[in-house]
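Notes to accompany the following structure.
A single protein chain has been removed from this complex, and every other one stays in its place.
Up next is subunit A:
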Amino acid sequence: MQESFKEHVSEDHLMDCMKCGFCLPACPTYLITDQDETHSPRGRIALMKAMRDGDVVWDGSVEDAFDVCLGCRACEPACPAGVQYGSLIEETRVAIQQVKPQHVVAKSVRKATFDGVFADQGKMTGTVKLVQLYQKSGLQKATRKIGFLNLFPPFMQEMESVLPAIETKKKRTFSAKPKTTRVAFFTGCLMDTLFQETNKRTIELLEWLGADVQIPAEQQCCGALHGHSGELEKGLRNARKNLDVFDSDDFDYIVNNAGGCGAFLTEYENHLKEDSQYAEKAAQFSRKMIDISSLFVKLGMNARLKEMKSEAHSIVTYQDSCHLRNVNKVILEPRSLLMDAPGFEYKELIDASSCCGSAGIYNLLQPEMAKRILDLKMKGVKELQPAKIVTSNPGCLMQMNVGIKREKLEHEMQAVHIVDFLYEAIQKQS
């Protein structure tokens, strides 16, 4: 294992950390564990270095320290020394993955995730068809009834119960404006399957704002889940395919509507800078990449929302997507849209910037920690009592719905994707 750390984890990046501790108050796992240094960015970096230097040998405690990291990267903006923690934890997971066989649960989740559904969009669509069948055929009801799901870890059961109902029909609500901006849409795998409806609305809203939206065929999962779990090479395999598919001068922007994907997509440039064949394509791709809120703002949605401004009837709040906030630094744009949306009053959620505990497949692999983090998040939610909790990432969306359900607040509030929220708010006005 030491050799693997030496090979994969950059010593230079490790040396950047001067252990000042500025990251500590930013790290959700440090705070939730009563300030356990093992679960802080500084502690994990020290452990990475110790693994490399042979000052610790690989054991369960070391593994646990890395596993508990959400990868939310809240430590990065907090770090004056500019430590690239995201790269370090990614490299660490690669190092571990090279050597370490997984636990049974992790193994099956990972296998299904990385080699199964997220490996190509065809499989993803197939899976969704199954989910659809599962929901439509009454099997979902039956399954819930007979307790088949009790065989799975509790958190998976909860995730199952908040799966969105998958729509099949399509109808257009808004009329499109003349096209002024050319946009390629990165549909994302979860967003394009489980959240198909949201994607359709994304396109409609963009067209409403005057964008010509293209969906390049044969695009792949962005690779973020692979990258964050030590399967970087598999992630980059997807990246290269995407770069080929999106390689065109016809687009002003490449837009995505999932925070987690967005971060990894903008980091293609970084990951492939040594790749002579793809470095340039990746740089161009990352430059054009934009998240949906930022593009809405650029295309003048705020003004159009203000035109239809009506009295506020309920509270809307926002839960940041960690990657959208900490990696892409998109903080104000979604909030500005919510502030201008008709029919709602925007109020800031306590600790909106801290991770909800979803973090890719973290909530499946670390259910206990994810639950504690979500419980803390729900405290703030209960205090604020919003009607809508708006999110910018499918993982956060499902996680917040799990929280709402667990607190039995389904009748009072709803977690929604920002696109769906805006779509519905606008629809009500027109």
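Following the convention adopted for this analysis, contacts are C-beta pairs under 8 Å (C-beta built on N, C-alpha and C of every residue); 3 or more make two chains touch, one makes a residue touch a chain; residues count from 1.
Methods note: contacts and distances are computed from a predicted model.
K.L.:
According to UniProt, what is the chain that's been left out of this complex called? Choose from "Acyl-CoA dehydrogenase family protein", "Homoserine O-acetyltransferase", "Glycolate oxidase subunit GlcD" or "Extracellular solute-binding protein".
P.N.:
"Glycolate oxidase subunit GlcD"
K.L.:
Of A:I32, A:L47, A:A74 or A:M191, which residue touches the hidden chain?
P.N.:
If we include the chain that is not displayed, A:L47 is the one touching it.
K.L.:
Touching the absent chain: which residues on subunit A qualify?
P.N.:
Looking at subunit A, the ones touching the missing chain are residues 12, 15-16, 18-22, 24-25, 34-38, 40, 43, 46-47, 50, 55-57, 59-62, 64-65, 79-82.
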